[in-house]
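Only one protein chain is missing; all other protein chains are in place.
Labels run A, B and C following the written order; every chain starts at residue 1.
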Amino acid sequence: MAGFLPDWVLVIKSVLISIAAIAFLGPVTMMYLTLLERKVVGRMQNRIGPNRVGKWGLLQPLADGVKMLTKEDIVPTPADPIAHFLAPILIVVPALLVFAVIPFGRGMTAVDLNVGLLFFIAISSTTTLAIFMASWGSRNKFSLLGGMRSVAQMVSYEVPMVLSVVPVILITGSLSTNDIVLAQGGWGGLKWFIFTPWGLLAFIIFYLCGVAECNRSPFDLPEAESEIVAGFHTEYSGMKFALFYMAEFMNSFTISALAATLFLGGWQGPVLPSWLWFFMKTYVLIFIMIWFRGTLPRFRVDQLMNLAWKFLLPLTLINIFVAGFWYFAPNTIVRVLMSAGVLSLSFWGLQKLNQGYAPEKRVYQFGD
Amino acid sequence: MTHLYDIVKFGIYALMAFSVLAAILAVTVRNLFHAALCFAAVLIGIAGVFLSLHADFLAMVQILIYVGAVMTLVIFAIMLTERFGDNSSPQNNSLTLAAFGLAIVSLIAFSTISVKTRWPIQENAGALHLSVGELAYALLNTYVLPFEVISVLLITTLIGAVIIAKKDRVS
Amino acid sequence: MIFGTGIIKGMLVTLKAFLASYFKGPHEGGIFTVEYPEKRLAEKERFRNFPFLLYDQTPENLRCVACDICAKECPPKCIYIVRDFDKEGRPLKRPAIFDIDFTVCMNCGICEEACPFDAIFMDHEFEIAGPDRQNKMLYHRDDLLKSNEYFNKIRPTDAGAIDARRREAEEKKKAAAAQAVKAKTTQPQPEPPKT
Partner (left out) sequence: MIPLTHYLIFANFLFVIGIFGALVRRNIIGILIALELILNAVNVNFVAFSQNTSPDPATGQIFAFFVIAIAAAEATVGLAIVLALFRVRKTILTDEIHLLKW
């Protein structure tokens, strides 16, 4: 370089580099997640999955991308143009913003906010706004129904998700994702939170709520093909639908990445390079998400809501209490046994409580 | 580094202008759904202003609670009460001119007050960064009473709202 | 029954299927898809597609004698036969025109059963595509002709049985002919006519 660059240009250059990295990583992970999903679900159903385009179907995402781009973009006439147009953009923005906070490797966090975790939760809660715009904007009863269902689901699963993250913050004492990963560095990089009783339970709850948050597999009521065509993105085609599709897959990547960061020790690992550990853990969690999709049938709305409010929420509250006890108790086996005992007892108790749930007889207002 | 500060400063002023414009739209737009969306834009703008004031925890809480929850409530209410045909009725009543006059007068009054009076500006005014720990310390030590009262208030609001909005059982 | 065990049991089933797809063969729960254009499944012998006309050795000596039975038997009436006449106008045992409309034919195989002269059989070749329906899919006599070797190749047992039966009929006819010739030679001198 001719002369050294003035320092403010360096700052902007570093910002641009991280932006470019994320802008490249986001869509590419999305493309290859679609391929991974179709291959894995195929293999689970004794078929091969796409292998025509490219060596093992590796160019299939490109083919899908081109198809999505060239598809005609239909806007229904009664649709509200502004909401209909803005919705896909406003769904992809949070999905991409959230990449800034995820620690991909030892020094590889794009923006090390000291409120990183809260940033993640706040930004991922704004997607309800975009879903509202999509469902209300397209003036179609299927998308309205899908929109209502997905917002109800996202709101009711956000509460246990946020509360299940509180024990991690309580133990590490900081909201920054990097500090959380550093706090899991003991025993040569294997002292993950999932090996503590409260960590295991919080991980399960966080992961379930994460799956519900991105409207995937057992919780995919909002876009239930069999019932309401395609939920809130019924009236979208072409590039706009591709944006919805991209947002959903990027959300599933970020949720798995965050679950790995919070409970599986992010990039902490004994021998391999830090970023490899991170991506291995994230892809294992993504595999589990796809595995859910290959196995579980769809939840009914009331089962969905019962699970969130009557089972997961009380469990997280007890979990926070146990994590508090864990924080102050001395580091002995007694602490482990007691907290494990309390948690399994409460799990069993809550399950017993929810067992006898018989839906009350429906009162029909008009039809007798 | 001064160029960077200028860029950031210009960004903040642009954000403020954007929020004021969105606020004006939120108040005047005829279609209520668009008004709610503009209001969401104002909220995000204000979260940006909080960030510029180094209050990042508050900015995140603002986004989480306002855009995440309150907006959902407002839009649910709009959806449940909006009949398709009637958003053509004029949204503002006869008070428009009088209210506009009052608005301008009060704007000028407040602005002169805020510019004229010499506020006791601290010397390390913009520099101090507040860590979440200090915030939590303040919230749970010096202000623990309002914290508990707020939680009681929230519970009562929760129950009250459910009772008001509940469909009365057809006996 | 603890809350999540049913789900875990179901998940293990799909995991077993997922792993089986990599390590097990097609019949023990692995992947059994045959990737069509590259690899093919051998057709079963009795697989039927459009009919074809049979000839022995050279396309001239056609087995079909234009008896029109198959055209009458064909349910959708997709066969059209016109007998061939020699120069003097005497009818020949050969079809001049033998058209099958492949867009109408439903591969039922009734013509094969009805044909007394083993002249028409159902083919195995199904990758047929024509640019348009009207003239390209109307197959004329020369397009339908296929050799007996091809017939033996695609349907060995049936072809073998038919060839055996024809050879045997051949010998019987030759024997009868030889016998008739011998009979004619043994009594060439009829007794002189009684005066």
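Throughout what follows, contacts are C-beta pairs under 8 Å (C-beta built on N, C-alpha and C of every residue); 3 or more make two chains touch, one makes a residue touch a chain.
Note that the structure is a prediction, hence the values are computed from the model and not measured.
Novice: Shown chains touched by the missing chain?
Specialist: B
Novice: For chain B, which positions touch the chain that isn't shown here?
Specialist: Against the left-out chain, chain B lists 5, 8-9, 12-13, 16, 19-20, 23-24, 26-28, 32, 35-36, 39, 42-43, 46, 49-50, 52-55, 57-58, 61-62, 65-66, 69-70, 73-74, 76-78, 80-81, 89-93, 95-96, 99-100, 102-104, 106-107, 110-111, 114-115, 119-122, 125-126, 128, 130, 134-135, 137-139, 143, 146, 150, 153-154, 157-158, 160-162, 164-165, 167.
Everything below uses one rule, namely that only the chains that are shown with their structure count from here on.
Novice: Ranking chain pairs by contacts, what comes out on top?
Specialist: Of all chain pairs, the one joined by the most C-beta contacts is A-B.
Novice: At what distance in angstrom does the C-alpha mean of chain C lie from that of chain B?
Specialist: 82
Novice: In whole angstrom, how far does the Cα centroid of chain A sit from the Cα centroid of chain C?
Specialist: So the centre of chain A lies 60 Å away from the centre of chain C.
Novice: Along chain A, where are the residues that touch chain C in the complex?
Specialist: 40, 43-48, 51, 291-292, 294-296, 311, 347-348, 351, 354
Novice: In the complex, go through chain A and note every residue touching chain B.
Specialist: 6-8, 11-12, 80, 82-83, 86, 113-115, 118-119, 121-123, 125-126, 128-129, 132-133, 136, 144, 148, 151, 155, 158, 173-175, 363, 365
Novice: Which residues of chain C touch chain A once you look at their complex with the stated criterion?
Specialist: 2-3, 7, 10-11, 13-15, 17-18, 20-22, 29-33, 35
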